[in-house]
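Of the protein chains in this complex, all but one are displayed in their positions.
When the chains are written out, they are named A and B in that same order, and each has its own residue count from 1.
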Amino acid sequence: MALLDSIPWFLVFTSLGKTIFLVFLVVLPMVSYTVYAERRVSALIQDRLGPNRTGFPLTLLGFKKDFSPFLGGLGQPIADAAKFILKEDLTPGHVNKPYFWLAPALAMMPALITLSALPFGSEFMGVKMVVADINVGLLFMFAISSVGVYGIVLAGWASNSKYPFLGGIRSTSQMISYELCMGLSAVPVLLVAGSTSLSKIIDYQVHEGWLLLPITDGKLNLRELLLFLPMVLAFITFTISMFAETNRLPFDLPESESELVAGYHTEYSSMKFALFFLGEYTAMIAGSALTVVLFLGGWHLPFIPDGSHGPIWGAINIASFFGKVAVLLFFFIWVRWTLPRFRYDQLMKLGWLYLFEIALVNIFLTAGILAFTH
Amino acid sequence: MSPLLFWIFAALMLVFGIGVIINRNPVASALSLVASFLCLAALFVGLNAYFIAVIQVLVYAGAVMVLFLFIIMLLDLREEQRRRFNLLAVAGGALVSLGFVAELVLVLRKFTLGQKPFAPIAQVDDVRQIGMTLFSTHNLPLQVTGVLILVATIGVVVLSKRDLK
Partner (left out) sequence: MAYTVQRPKLTFAEKIYLPSIIAGLAITWKHIRRMLKGETKVVMQYPEEKWDAHMPEHYRGAPTLVKDDHDRERCVACQLCEFICPPRAIRITPGELPTESKFSKVEKFPQAFEIDMIRCIYCGMCEEVCPEQAIFLRKDYAITGTSRAEMVHDKAKLYEMGGVFDGLVHKWNPEK
C-alpha cells in the first residue's frame, strides 16, 4: 500500500476542511447576505425600509412562533435561494446550447478558485489558514480572475441576441483594460513587500504596519512616511480598477439595466441566472479580500497576537479578516447606490488615459523612494 | 508531480489541441485553445514552475485569447462552418505534419542532454530567479524586445490614425 502511505493525509484533510469552511461556511453565506445587505443599505440610502419581513419559518417545523431576529428579513436570502431553485429553467430556442450552459459555470468557478490562494487567517490549531500558500499568490488571483471574463463573453455570444452580445463585448474590453490597471497598481505593494506571496505581504504588514495605515505597528519612520503617498495612490487606483473588474456601479456597463436590459444575462433564468449573480458577488468578495490583504494588513489587528498564541487568537484573526472584508463590501454597496453610471467612452478614457498612467508613475515613485531609503 | 496527473493533463492538452483544428466553429476552436493553455499551465505547475504557469494563464488564457474571441465574435464567420473538407488539403496537411514529427524525432534522438535527469532544484523563489536572469544576463535582448514592441505600438497607432482621416 505504498500509494496510500505516500498520500499526506494530514495535508489532504486540513486542506479539505479549510476549503469547506471557506466556501460553504463563509463565502457563500457571505454572498447571500451581501445581496441582503445590498437591498437593506440601498433602502436606507433611499429612505425606504427594504426587505424586513422574511424570518425563519419555524412554525413549519412545529415551533410556536416564527423566528425573526433583530433586524427582520434575515430569512430573505434563503427565500431568494429557494425561489431561484424552484423557478422554471428556461433555455430559449435560439441560443447556442452547449455554450449557453457552460457560461454560468465559467462565470462562477474562477471567482471561487481565486479564494484558494487567499490567506484568510493566521494560524488555527497549528494549521495555516490558507488553502494553497503558493509563492505567486497575487499573480494567481489576477490570472484566475482574468479567466472569469470567458463566462460573460460566452454568455453574451451564446445567447444569440443583441443585448447580451453588446454586454459581452463591453465586458470584454472593460475587463482587459482594467486588468492592466489593477495589475500595475498592485506592483508598488509587491515592490515594498518584496514578494508576490500573499502571506509574505501580510507578514510584512504585521511587522511594519499596514501599507495604507503605517502606524499600526506603533512606530513611524521616514520610509513609511514617504511611502504613504504612493500607497494611497495605489489603493485608489486598485479600488477603482476593482470596481470595474467586478462590473459594479459606476462601471456596470456590461449589465446596465437601462440600456441593455440586463446585459449578458438577459436570456438566463432560474439557477443559471443565480450562478451569474453568485459569481459577481463572489468576485466582489474575492476582490475586497485581495484589497484587505494588499493594503489593510490582512488578518492583522493592532495588539492582537497571531494564532500561534492559542486558537482563540486564531479565530479572532479570521474574524477580523472577514470583518475588514465586510467593511469593504459595505463600501462597494454604498458607492453603488451613490453614483450614476459612467458613459462608455468616459470609462475607457479613465482606464487608459488616467489610471494606467497614474499606476505607471506610481511604480517609478515607489521604486525611487525604496532606492532612496535603502 | 504524480505521473498520473502528468498523463491526464498531457492527454487533455492534446485532445483540446486537436479540438482547435477540427472544430468547424471558430469560437469553439478558440475555447479549445484556451482549455489547452490551461492544461499546459497545469503541466508547468507539475514542474514547480508556478510563475510560468500563472503567467501562461494570465497572458495567454486571460488576455490574448480573450482578444481573439472578441475579434472572432465581431466578425461573422458563418462561412467557415459551411465549408466542406477538401481531401487534397487534408492529405497535404497530414503529410507536412508527419514530416515535421519525423524531423523532430530524428533531431531529439540525437539530443542526449535531454535524456539526462537534472538534479531537483531545492526551494527557489522562481519570480526572483527569473527577474535576476532577465535583468542581468539577458538584459540587452530584453531591452531590444521592449523597443521592438514600442515601435510596433507606435506603428499601430499611426496606421489606425491615418485610416480615420
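One rule holds in what follows: a contact is a pair of C-beta atoms (placed from the backbone, for glycine too) under 8 Å apart; a residue touches a chain by one contact, two chains touch by 3 or more.
Computed from a predicted structure; not experimentally measured.
Within the whole complex, touches from the chain that is not shown fall on A.
Among the residues A:Arg48, A:Lys97 or A:Lys162, only A:Arg48 touches the chain that is left out of the figure. For subunit A, the list of residues touching the undisplayed chain reads 41, 44-49, 236, 334-335, 337-339, 354.
Everything below uses one rule, namely that only the chains that are shown with their structure count from here on.
On the side of subunit B, the complex with subunit A involves touching residues 27, 31, 34, 38, 50-51, 54-55, 57-58, 61-63, 66-67, 69-70, 73-74, 125-127. Contact residues of subunit A toward subunit B in the complex are 99, 134-136, 139-140, 142-144, 146-147, 149-150, 153-154, 157, 165, 168-169, 172-173, 175-176, 179, 195-196.
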